[in-house]
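Taking it in order: structure first as structure tokens, then the write-up.
For this depiction, one protein chain was excluded, whereas all remaining protein chains were kept in their positions.
The first chain written gets the first letter, and so on, giving A and B; residue counts start at 1 in each chain.
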């Protein structure tokens, strides 16, 4: 463990305490840690459950299984064929989940969150880093954080698929499940569009906004969303889990869908 | 003498790293001179950083009718015709070029819709004239110049492999004495604040750009740096000071909470639509428009309000009168019992524009009130009162070359430390442009002077030893008087007896007390070591504050009239006879302050013609006009 206390040669002020912060600086990383761990746990369990992901009556497909691509996929859930075998280690959405994972792992906000809460580098501002050596994102493997742009392109495509899922579910009427699915998709789009890479592509990379009025407007819009990127990151975790849980409950027959029009 | 003294050789030494100093240094370096810049604080933190409103230059971007002649006229009017006309002329003519030059250094001013530099209204300026960046123009200016210096250093690095081969910044270094060779400056002597080590910078030409004197007052917008060092250094080197009785009290300083009393509320608040009200909610400024300004200022609230959108057909609101008028008006309102509880008046923007406009146009004011006073200026009015802000007086200089007058050669002065340009009262925004215009001239002529010498002036060892002895003396007087107490006492004398409104009796009293303080300051002591010891630093500054205060008090007593930044209760009006007189302050061999009357240079006829005859009669004597 390093401390900033008077290392030989550096001649910084010799202050014994590792941090003099008196507020509850550990609270935020703790909450992040708990929240992210809980979500990852839930998602892992669900992805390898291989059941209760589709409600045939109303075409409700959980986003965790979209698009469904294995031989196991139940009737009506597979929209894009079933090229994959049914091996328990292969999730139903094996083509999309890795990209979604990559998207969120390399997201600038999540990076901040897990560097702080999991890696403690640093746990909070003006609280010492828990590691003796630090090279940031300059080397393997962290240099691959720069793949975020790629993941963003993929995530946009996946958002389209999720949108299709939500639209398709309207074919049989209208129930609470539709509301949840649609809300999830709206939030997913908001999150995806608020991405820093998106902001950059939208117009951030330009030198003269005044020569690109349309892109400037788009950039302004994305910038506004971007200011809430952290919020959206958490909200979408919530809506994803909620959507999945609701579909699971319906599919397992724990309770029926609340139908407004059928 | 066993003291180790670091020695450096330069062609030009610039004392002061504010706008004037940095601009002078850039010019000297461009002239190929080896240049040193010296600053009491860190690089980029000089007082200029605090300027808010803008830099006045008649570029005519906002109103195409503006030109240097209008600017010249405004400056002379603002200074009540006591300005050195040639300085005002050069300033008005050269300011636009100097501002444009900043853009080539990387400055980013706010823009007009057609992409030019945007300009804003300010007190005393007929047209919108202040180039600005929100309300942090000084920061932009100093950062730009700082970065230009860095860029020059990078050029030198590319050429010589050493960043500091032609221009070097000595930050946190204080100059305590100028050393002479006969009547020529030979070196600047001082100490590193950080280590307390002594330093001698030998140079044939020295530029003073040390700023002002406001620290002699308790309620001031100025920082600890403003102890009048440059004024005192010049005096001791044999130069003269003029106009020292003219101090600008900015009308709007914060008055609450007590600890921030004096901190500036920028004039742009009024320029952008803020109005002054007393505790009866009356816009009292309409009652205080002096006759000389009747023609340019509105006399109804309706007309005043129309002016913001239609300046061509309406007269300006009286809140935008020159600063001395507004400060006096606030002072009288408070004296008449119509002030706020904490002794100020209300300055209100909250009822005048939408909250969003306020936070966009006055971001740092919003920030300042929010953080320091917990007041939301978009919802409540601010409380303001006069604060000591700027000294019009300073080193008497030659207008074209910025060379100091008096018996010394090789000494130049620019910026707030020089006198004459602003006459009896400075217009807002004229300082930043003054720094650039005369900073450049000082750098240019200092280089030329250094070039013209065929032999470098020599420093005498005895002088160096004496300077070192004087600098270290307070440290050896462990039981000497506490410098902080002395400073408080000095501030009390100046604030109470040589303040905004002055009286003969009080001024004589002040001189007596200053004399007593002088004896006490001679015995000031500092505890602690030499490394970064603020007590010691203050102890050394006190002597400068004292001599400058004495000049101010003496001149204030002598000038029996009221004009601009000098108001005598016993002589409440302007007197055309006094307009012809400059009061010149100098130091004799015994270190005593002397005051002398000198005639003011007469304006060239073609410049006189820029004014209406009627206006001139208000300022000038009959024989001057005939």
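Operating definition for what follows: a residue touches a chain if its C-beta (ideal position, glycine included) is under 8 Å from a C-beta of that chain, and two chains touch if they have at least 3 such contacts.
Here is the rule we use: contacts and distances are computed from a predicted model.
A chain of this complex does not appear here, and its UniProt-recorded name among "NitT/TauT family transport system permease protein", "(2Fe-2S)-binding protein", "Fe-S cluster assembly protein SufB" or "Succinate dehydrogenase/fumarate reductase iron-sulfur subunit" is "Succinate dehydrogenase/fumarate reductase iron-sulfur subunit".
For the chain missing from the display, the contacting residue among B:69, B:150, B:466 or B:501 is B:150, taking the whole complex into account. Only one of A:168, A:215 or A:259 touches the chain withheld from this view, namely A:215. Of the listed positions B:351, B:364, B:508 or B:523, the one in contact with the omitted chain in the full complex is B:364. Listed by residue number, the positions of subunit A touching the unshown chain are 2-4, 6-7, 10-15, 17, 19-23, 108, 111-112, 115-116, 121-122, 125-126, 128-129, 133-138, 142-143, 146-150, 153, 196-197, 199-201, 204-216, 226-227. What subunit B contributes to its contact with the hidden chain is residues 41-45, 47, 49-50, 59, 96-97, 100-101, 103-106, 108, 110-111, 113-116, 118, 133-134, 136, 139-140, 143, 147-148, 150-151, 153-154, 163, 194, 223-225, 256-260, 263-264, 364, 367-368, 371-374, 482-485, 488, 526-529, 531-536.
Assume only the chains that are shown with their structure count from here on.
Here the spacing of subunit A and subunit B, counted between their Cα centres, is 57 Å.
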